[in-house]
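Presented below is the structure to which this report refers.
As you look at this complex, bear in mind that one protein chain is not there, while each of the others sits in place.
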Amino acid sequence: MSLAEKYPQEVERILAKYPPEHKRSAVMPLLYLAQREEGYITKAAMQDVAQLLEMTETEVAAIIGFYTLYHDKKEGKYRMQVCTDLPCALRGADQFLEELCENLGIQVGETTADGLITLEEVKCLAACDKAPMFQLQSGEGIEYYENMTVDKTMELIEALRKAGKEVE
Amino acid sequence: MAYILLRHREIPDIHEIDVYEKHGGFAALKKAVTEMTPEQVTEEVKASGLRGRGGAGFPTGLKWSFMDKNNWPHYVVANADESEPGTFKDREIMERNPFQFLEGVAIASYAVGANRAYIYLRGEFWPIAHFLDEKIAEMEKAGYLGERLFGTDYSLHIYTHLGAGAYICGEETALLESLEGKRGQPRIRPPFPPSYGLYGKPTVVNNVETLTNVPYIIANGAQAYRQFGTEKSPGVKIFSLSGCVNRPGNYELPLGTTFRELIFEHGGGIPEGRNIKAIMPAGASSSFIVATDEALDTPMDYESVPNVGAQLGSASVIVIDDSVSMDWVVEKTIHFFQHESCGKCTPCREGTYWMRKLIERIRHADGTEEEVALLKDVAMQIRGKCLCALGEFSTMAVVSGIERFAPDFEKAVATSSPE
Partner (left out) sequence: MSKTVTLTIDGKQVTVPEGTLIVDAAKKIGVDIPVFCYHPKMQPVGMCRMCLVEVGRPVVDRATGQVVKNEDGTPQIRFAPNLMTACTTPVSEGMVVLTESEKAHDGHRAIIEFLLTSHPLDCPICDKGGECPLQELTMRHGPPQGRFPYEDKIHFEKHFPLGELIYLDRERCILCGRCIRYQAEIVGEPVIGFYQRGRATEIVTYSDPGFDSYFSGNTTDICPVGALTTADFRFGARAWELKAEASICAQCPVGCNIVFNTRREAKSGGRVVIKRVMPRQNEEVNELWICDKGRFVHHYTHSAERLSRPLMRKGETLQPVSWEDALRTAAEKFEAAGKEVLVLASGRLSNEDLFNLKALADGLGGRAVLYGDMGGGDLTTLVGVGQGTNLATLGAGDAILVIASDLQEEAPIWWLRVKQAAERGATLIVANPRATKLDTYASFVIRYANGDEVQTVLNLAKKTDKIGQAFAEAENAVVFFGSEGLGLEGSQRLAVACAHLLRETGHVGKPNNGLIGVWQRANDQGAWELGFEPVADLQAAFEQAGAVYIVGADPFGDGRLTLDGVKERPFLVVQEILPTPTTEVADLVLPAQAYAEREGTYVSGERRVQRFYAALPPYGEARPDFAITAAIGKRLGLDLEDGSAEKVFERLAVTQPAFENLTYARLAEVREQWPIVGRGDLYYGGTAYENRRGLGVQLVPAAQREEPVTLPEVQGEAGPRPEEDEWLGVPVTRLLDRGTTVLLSTLLHRRIGEPFVVVHPMAAERLSLAEGQKARLTVNGASAEVTVRVDETVSAGVVLVPRSMGLPLYEPMKVSLKAL
């Protein structure tokens, strides 16, 4: 099913934001929509967006590649993106990440064996006063978790794991 | 002091439309649209001396007056990309006092004759964008946005647009490219957005905080606003305080407040037993200020900060104490800029990568004194040659770090060894 068939209202709402002669502006919001289901943008979804906006696939790919919140590969259901930029690092973010790695038994960039969490390191998220912090990105969107500890984080992961199981 | 921007700290429910209305909300917008001409609004903002809070400090009213009147439509774009490391003020405004910001967007739009305004938020502000969408819908319902506002001919729609993780999209022309559905890479300037902006049309780009000041100025007049701050830097500013301080956070203070007051009175000072070593007043883009007494007593305004070797920029004050080695800080900033270099121009793209390789050698391999000198050389070689300011920013910490904190680098070279 194409995006327009799957999410007719959203597509319409997105396109309505921009002057019709500049519908290319809708590429970024549509890519988020394309990413909703799988957490990454499949080739078919990319073609879909290209067709909707009368762009070439290459032009759409160029956008995907430029921005860090679009993904072209399948990873964990949640991307846990820990900020280790200067202000957070001054408040212990590097150590937080290191301990988190140990606890999860994975390296930065890797995914937990159950495919739940991919651990990533990111630049400043505008939450410098509440370090350590991270954001959780999934197909559904992004959420911030601030003033975190490793324990609180592990609890959160456990909750996510359970929630996922219940849904299944 | 009563708050002008962070009013939610006094009125916690100000994000509810009726609460906002009860506290004078939208009076300024109504006044502007029904009682003032666009030119008068622009003149008032000019008279207030308000300067851009996004970093460059450009006079806001003057910018509005540059809009090309022979080329229509006009657009207003609010810059909510807030990605400078150490900056987190726009986020607080949008999350807690959204209507004042939106009212500011609306007044600015009226002043320049724009019927469409976009709010470009960094992609990570996903929930904020949805929150703002709700607030915009409430305003439309209440008649503050939409067709024929207050029974006049003036119509306005505001839309949010999410970026997707690129610091460079805070640079206004990169932001416009991104909003047009392209890769967020800066355009050559001139032409500047007021003559060639979104879709090639005249566009005002203003920072969230800048715009949030506007309702106050229109409601109370330029002179009321000028009672705060200094002659050349009037008004209030939100200082995002982070790093080695006891109470990090946003502080709304008059421009001209000293570093000492911010850090020690408001920020609760630095952890016991440590000494303050350096200050980065403009986030990662900042040069290091050596934290002398003289520096601490410097007023934080656009004119004074350069006297101690840095810029006020977005006033994201990162405090560094003596437990921290500056070569480590420099490595962090280089990583940031190398990661965020858009790749469009040669010196920034290649230079930041080269600097990264050098700082990594200096800190983690058997780096040499010559490599420290070369690092500074490469930074100087980047300067003055880039397409946009990001490349320039990437050299600030490097050059000032090596110049002002040489012993830290000497030590790094002496102790580093291959991993």
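All chains are identified by letter, namely A and B, in their written order; residue positions are counted from 1 within each chain.
Note that a residue touches a chain if its C-beta (ideal position, glycine included) is under 8 Å from a C-beta of that chain, and two chains touch if they have at least 3 such contacts.
The model shown is predicted, which means the values in this text are computed figures rather than measured ones.
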Quiz prompt | Candidate in contact with the missing chain, chosen from B:Arg91, B:Arg183, B:Arg363 or B:Lys376 | solution = B:Arg183
Quiz item: From the list B:Leu29, B:Val76 or B:Ala166, which touches the chain that is not on show?
Solution: B:Ala166
Self-check item: Sole contact to the chain not displayed, among B:Glu172, B:Glu340 or B:Asp408
Solution: B:Glu340
Self-check item: Among B:Leu262, B:Cys386 or B:Ile402, residue touching the chain not depicted
Solution: B:Cys386
Self-check item: Contacts of chain B with the absent chain, listed as residue ranges
Solution: 166, 183, 188, 338-347, 349-354, 357, 374, 381, 384-387
Practice problem: By the contact definition given up top, give the residues of chain A that touch the hidden chain. | Solution: 46, 55-62, 65-66
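As a working rule, only the chains that are shown with their structure count from here on.
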Self-check item: For chain A paired with chain B, centre-to-centre distance based on mean C-alpha positions, whole Å
Solution: 24
Quiz item: Once bound in the complex, which stretches of chain A touch chain B?
Solution: 17-19, 22, 24-29, 31-32, 53, 55, 62-63, 66-70, 85-87, 89-91, 122-130, 135, 141-144
Quiz prompt | Sites on chain B touched by chain A in the complex | solution = 82-88, 90-91, 116, 122-127, 159, 161-167, 178-184, 199, 240-244, 248-250, 284, 316, 318, 320, 324, 329, 332-333, 336, 339-340, 342
